[in-house]
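Then we have chain A:
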Amino acid sequence: MSAAPSNVSPSWAVELVGIDKRFGPVHANRNVTLRFAPASIHGLVGENGAGKSTLMSILYGFYEADEGTILVRGQPVDIRTPQDAIRLGIGMVHQHFMLVETFTVLENLLLGHEGGPVLGPAMARARAEVQALEDQFGLEVPLDAIVSDLPVGVQQRVEILKALYRGAEVLILDEPTAVLSPPEVEQLFRILERLRQQGRSVLLITHKLKEIMAVTDRVSVLRRGEVVAEFTTAETDRQALADAMVGRKTSLFVEKAPAVPGDVLLSARQVNVVDGRGVATLKDASLTVRAGEIVGVAGVAGNGQSELLEVLSGMRRFESGTVTLKGEEIGPHTAYDAAGARRRGLAHVPEDRLKLAVIKEFPAHESAILGYHEDKDLSRGLRLDWKRVALKTISLMERFDVRPLNPNLRTSLFSGGNQQKLVMAREMDREPDILLVGQPTRGVDIGAIAFIHRQLVSLRDRGKAILLVSAELDEILALSDRVLVMCDGEIVGELPAAEATESRIGTMMAGIKEAPAAERVAP
Partner candidate 1 sequence: APALAFEPAIVFDMGGRFDKSFNEGANNGAERFKADTGVNFRWFEVTNEAQREQFLRRLASRKADVIVSVGFSMAPSVEKVAKEFPNVRFTLIDGHVDLPNVQSVEFAEHEGSYLVGVLAALASKTGTVGFVGGMDIPLIRRFACGYEQGVKATKPATAILANMAGSTPAAWADPTRGSELAKSQFDRGADVIFAAAGQTGMGVLQAAADAGKLSIGVDSNQNYLFPGKVLTSMVKRVDVAAYEAFKTARDGTWKAGHQRLGLKEDGVGWADDAHNKALITPEMRAAVDKATAEIKAGTRIVANYDDAKGCKY
Partner candidate 2 sequence: MDFLLSLLSLLDSTLRLATPLLLAALAGFYSERAGVVDIGLEGKMLVAAFAAAAAAAMTGSAWAGLGAGILASLLLALLHGFACITHRGNQVVSGVALNIVALGLTAVLGNAWFQMGGRTPNLPAGARFGEITLPLAEGLRGVPLLGPLYYELVSGHNILVYLALAAVPLTFWVAYRTRFGLRLRAVGENPAAVDTAGISVTALRYQAVLIAGLLCGIAGAYLSTAQGAGFQTNMTAGKGFLALAALILGKWKPVPTLFACLLFAFADALQTRLQGVRLPGIGEVPVQLIEALPYLLTVLLLAGFVGKAIPPKASGRPYVKDR
């Protein structure tokens, strides 16, 4: 617990003193004290479940602390509801979006700040004000679009704009970059910079230590609900932060031998998908994946990667084209579903684990057989043999270090990282010939990331074919033997690992095609 500056002279923007919070048996915050200065960007890091979101929700009045005091600009304050926080000039962008999806952007901005009982005139006024804000910060948001029609990145911008519109002097950002593309991240950082110049303070939560290093002035580390360290960013490095978060020495690098690709196990030719609204979401997608290689698919979320995974895994019909699975051709009219895919030796870790890969209400052991409940070795006659299922689950949990080791705990009570490990364990357990993986480490802390990466590489080394979709360029670069880049439903380029650099992929992600042969040296 390194020193908070001892002299009192720089008046703090916000001081959280001795905050304590429990959720039933979970002690989310333990006597946390955290201060940050005006005109500064303060980072907050910690493993999954360390209590970061809880702490900030308390500052925002969304939760009430069991104990502790809050001071804003030196004055003790009583924050019981978000309304109190808003009045004190505190704004928050939540980790899970707080948007009304059926509303337009403008309506979302207006909510709670309508400026009069009738919307008409207020709406016009708000439009002008928001426009001014957009210009000032270079944030572009279509005000009359329905939120659910917008890509997540834009939704994130709406959230930020909402906080700015409400006049936040102190802006809390809870993992805002998880869904942003690299250029969007850069843009966000420019905004944060401008806020700091205006004398406002920003509190930034992120799992990406690179970002911490890039923009923050100071950074606090939370572990198991406690503040365990605080650094001046300029005086520390990623390794030190990682070690403080986990509480021991960690390795941030994956070791990996060159790939030895074998036969083509999975391929797609000219696959097209049109969604329910008639929009083409996948256009003439073609690819091959060989045994013993990891093919990475890079791209900003929402550019057809989800559809690609869904088509290949049998969850979605496609309009035209063929998919070839271990030599077997599958057309738009072939009977092919997720169960069929699994029978043919294809496993799938989907992008959105909470929506697809586990059932939150089920106990862990029931989630641990999702997709495999028809397996002969799990049933006895008509009966699903729960004893065998439990044994199986325990072995999965042990192999992948899922904590707590309790197969009867409700799935939703496991932390995100542990849920992800459970899904990985389930899908890798049957030694699939082909593994489709989407966003394997989204929202997962660095300890778990390294583990998951090692598992993927070892599967590859056992001669399996892996298709990896990730919005994290670092992840793509660290794992892939070959990189495909997607933009607007198309596969716009392909690079061998050796030639894949951040900037080349970045330009391709933005939709600027380059001929595969054209060699350019990265700056």
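Just so we're on the same page, a contact is a pair of C-beta atoms (placed from the backbone, for glycine too) under 8 Å apart; a residue touches a chain by one contact, two chains touch by 3 or more; residues count from 1.
If you want to know what made the cut, all candidates are chains of the complex that A comes from, given by their letters.
Note that this is a predicted model, so its numbers are computed, not measured.
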Single touching candidate for chain A, where 1 or 2 all sit in one complex: 2
Chain A - residues contacting candidate 2, complex: 60, 62-63, 81-87, 92, 94, 96, 98-103, 107-108, 110-114, 116-120, 122
